[in-house]
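Pasting a structure below so you can have a look.
Only one protein chain is missing from this complex, and each of the others stays in its spot.
Chain IDs A, B and C follow the sequence of writing; residue 1 opens each chain.
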């Protein structure tokens, strides 16, 4: 079968591989649609070290081709969404309420990290009963691809910000995760949502997804702007959806005492993140900093799918470009540079 | 009346002041016993800016001398413990579950900050119904002085670490707050408690208060030692009770993915605290960082007093020295340098 | 001044009373708009015992006429919303996170219970800083009257049901509180909302406020219907907004193991509520039953107002009838019988 792989640091390609075979708890899924994630780009650039011919990708929807003997919830022919994060559900971390950290830090992240990813004719899904969900009839494949990572991660950012009904929230960066964090805050009853972004199409989408204000950091200092918008109080919660030192600091500054900083950005560079000591209330202002890796699991995926099915969210607005599988290298290169205003490129596998 | 004051940065003295008078919601309390806090020393060194003849102190027990017309729970002659932190209970922050941040960051901290402290013949307590508690017969004045700050702060450090029953916890620094965090972790059902300290009398007290292991950072690298003690897993929770950049970093490193870093240290210096990016799981390891300022309030104080009354904790082991009020400058100078193994000096007001 | 009172059990009337005067922490508010609550009817029927010429009412918006010396957040002329529940914010229960229970069960409920209510030319508000909020310019008086009780109570019902994003919820009874619970569930990200009701105008409003399904209990057994709609699983949360034994039982039956029953109904009659033992999983199915009395407070009121200001909710759809203050007895009698499809009657005070 054909697979889109990281050949080595900085190099990608399509190679021929054997179709994977399932263990007793696993499934083989034939992808129909997929999305490229910026983290795929980070990986190819070496963020998690070198890999040799590792299949990329972790956001797909597809059809079950085969299941292991112990799989009870799925059978060949089922249309399924697959989680980007595929934890070991009986691990200590999962039993502790942190499945994404199963066995080690970020241990639920297996696709295109410690095993082949999903950008191939067939993908191997560990613990299929735990890590896939049936796609309801009312949800298209295109829509369903978004639950794997973008909805789950962005919404987790909003959930962790713990904004009370009618509270205020700032969302730093309106990439696909940030936009879903904005939408998540709207879905969770925030009373005022402030998005920070500079690119025009992202600013426009931020408003469509529920932002009451969009602060363009190219025009104004975002900390000042947010403090002004909140009459000097600061926000109940701030969401970091970029993975940069400066935005994390900004989040800490604009959060009111007793509020929460919710990080969903992937911090890929630098030795340290910096907490501004005074604005952090000398360690006593009860500004908590919480973090998350995309929650996976059949339950989570099913709930995300239900939100699409009942028209609470239309994630396909994030799709700016479409490609056939044969064109995936072009899609990948554009995602790397975000040229042409790319937010998410949809891949058609058939 | 006589009051022990900060005359200006770096200078203390005993001066004559007028006895305060209560507003309708306030009380005047005549202290019987008190404790000096290291934060008094920070204040005199200029940590919160200059002050002129500001009365120091925030840890006392005493007798009510007078109450305002709206006070309903107390009357003259009542023996009371007074909170170190005296929030405005109808403020937005208090209604939000963060009374110590009432009106502004750290806004519940009024004594020896924005109003005169308690080291005087009479002390003014704002919102007396909300900020004092009756001392039960079975609790001595000496014991009761500890609930104002040391028990409430140390135990909050343990509570915020969110260590499950049978879980593991590391407590960095065994000063009085750290020792009470150690005791707090023991009271909350931690299964294994690792204390970090180098001074002999504090190491011994750590064991008495419940530490299963004491790591002497002068002998070994504490991060390595804690990882070894936990078979490489790290701890469920780590408590920072010093207020230093290095110990906060150590806390982040020794906490397992999905665990919690609980800060109760006062970070008095430096522009930034540093989060080690990789050990923090690139912002995705679900290692949350939570902070607290001493919880105050009649309810909290009463519960702390009950723990003493029912013999769950004996805080007087922290008292290494005793002084009459006339000697308070000597006590203060020794607390500043921690000479002679001082942990807490008890002041007798009568 | 004129006041609409409960003369004795079963009897109401408009009587002349002295204008109240404020204590140091209180305010006198001149109502502009108000709403009658079904609980006013219960009170007149004797639900909380007899009263003599007690002023009724607890849902108003108005203008500050006078404040006590200790009030710092408000001054005469301010346009304010007043909470239906006016806790003592320094009470033990408030410090414990349960302000509505201040000093005794339901102790935050003072208006038209232990002191005169708000249906008079002037109303006395205890602890004004804690229990009122400024109405933003973008919110009308009519809209603002709803935050006192209907939004706060209904939304609390939804919050307590603890429905996760994309989860399922059933709301039993679509009176004004039930409708706001339905809207609250929608605002909080429920993936599927099932409303139970039989009256046509309420069924229609339920759909407008976000219900995906409306089950008419006159046509079908609601338990069966809800189990069918959820493929036999039951809902993540069920909200009781009526105060009846049967609906509480239904809630327990339709909630899945591990789910939550959230009660906001006022259970006015009968010696017992009945928990069906088997459907409750013999006390081991982790179906928690939580209850609430309308949350009050400046912060809560402000957040509810913000949700109106930013167009998250339009509560005025609940207003089916309008009356001048002189006609309040007619309004009250109609509210008692709910004739003419009354949901909420708005009272104009000027």
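One rule holds in what follows: a contact is a pair of C-beta atoms (placed from the backbone, for glycine too) under 8 Å apart; a residue touches a chain by one contact, two chains touch by 3 or more.
Nothing here was measured: the structure is a model prediction, and the numbers come from that model.
Undergrad: Shown chains touched by the missing chain?
TA: Across the whole assembly, the hidden chain touches A, B, C.
Undergrad: Which residue among C:199, C:227, C:289 or C:342 touches the omitted chain?
TA: Here the residue in touch with the unshown chain is C:289.
Undergrad: From the list B:63, B:187, B:244 or B:334, which touches the chain that is not on show?
TA: Result: among the candidates, B:187 touches the missing chain.
Undergrad: Pick from A:40, A:66 or A:96: which residue touches the chain that isn't shown?
TA: A:96
Undergrad: Can you list, in ascending order, the chain C residues touching the missing chain?
TA: Interface residues of chain C facing the absent chain: 93, 96-98, 100-101, 104-107, 164, 240, 243, 248, 257-258, 263-277, 280-293.
Undergrad: Which residues does chain A use to touch the chain missing from this display?
TA: Contact residues on chain A toward the absent chain are 23-25, 69-70, 89-92, 94-97, 99, 127, 129-131, 297-300, 302.
Undergrad: In terms of residues, what is the contact footprint of the unshown chain on chain B?
TA: That gives, for chain B, the contact residues 155, 159, 164-168, 184, 187-189, 191-192, 212, 302-307, 309-310, 312.
Everything below uses one rule, namely that only the chains that are shown with their structure count from here on.
Undergrad: Could you check chain C for residues that touch two or more other chains and list them?
TA: Each of 302 in chain C touches at least two other chains.
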